[in-house]
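Missing here is one protein chain; the remaining ones are kept as they sit in the complex.
Moving on to chain A:
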């Protein structure tokens, strides 16, 4: 086990060994007990420079990879600049997970498919040659086909929020890349495209937009503490009461988080919540559900609609 204290040492430790990076540990430790991860690990908790929010001269923020989800949710300046991000951070998992889980770990966590998580099954994510969920139980599977045989939706809610901001992910030793390029929807073997040994150091957000309002919604059975059936992150920027910029991202429906450009286009010029229903009308046609996930097409549309109606509430004077 290695416990580097700075980024170069952490990057070197990851590069020179097969030890998986461990941040908050919430996903790694779960996989460890499921037999899907193995010690040793490269522990990142000593790398202080990876933690915290840095504000740049242009008013944009860079969030260190080891910043916890709870810290993001509670950060007043982030909430004012990037309300969709903080709303998402505050709504995922539970308080005692958010207090240790990190943004870097959230982006790189593995999927929640019970076939993947169970030692009783082989699957494409574990080197197998077929997806047992596709022929078996996939009630919580994908509803938008991006070309993968694997049907496990991507689990990262923060990825959907960061996608809605067009944020960039910083990986040590490489150029920053858009968060969407962290994932490949046609890949059945992995949940992100980074090579083993890569070190995510942070995410960089664009300059905040004035007049932004946002909402995050997830559809679940229980009121709290449940992985979403579908989730929606929406941002609208209004000028003179009319929408001049819109970003809509969806999670839990595909192998990657998705932007919904058709909905975004339809929102331009809208001025109130009543515009939401029409804007989301094309969503079911964007879906290509599996036998058991047909409900997600309608549920996604209406979850996006719910989020939009909240975001499009009239601004207070």
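Quick note on the criterion: a residue touches a chain if its C-beta (ideal position, glycine included) is under 8 Å from a C-beta of that chain, and two chains touch if they have at least 3 such contacts; residues count from 1.
Basically, contacts and distances are computed from a predicted model.
Think of the chain that is not pictured: of "Carbohydrate ABC transporter permease", "Molybdopterin-dependent oxidoreductase", "Alpha/beta hydrolase-fold protein" or "Fe-S cluster assembly protein SufD", UniProt labels it "Molybdopterin-dependent oxidoreductase".
Screening A:18, A:220, A:265 or A:288 against the full complex identifies A:220 as the residue touching the chain left out. Considering the whole complex, the residue from A:15, A:46, A:177 or A:310 that touches the absent chain is A:46. Although one chain is hidden here, its contacts on chain A can still be listed: residues 1, 3, 22, 24-26, 28-30, 32-33, 39-41, 43, 45-46, 70, 93-97, 99-100, 112, 114-115, 117-118, 120-121, 132, 135-137, 139, 219-227, 229, 295, 298-299, 302-303, 305-306.
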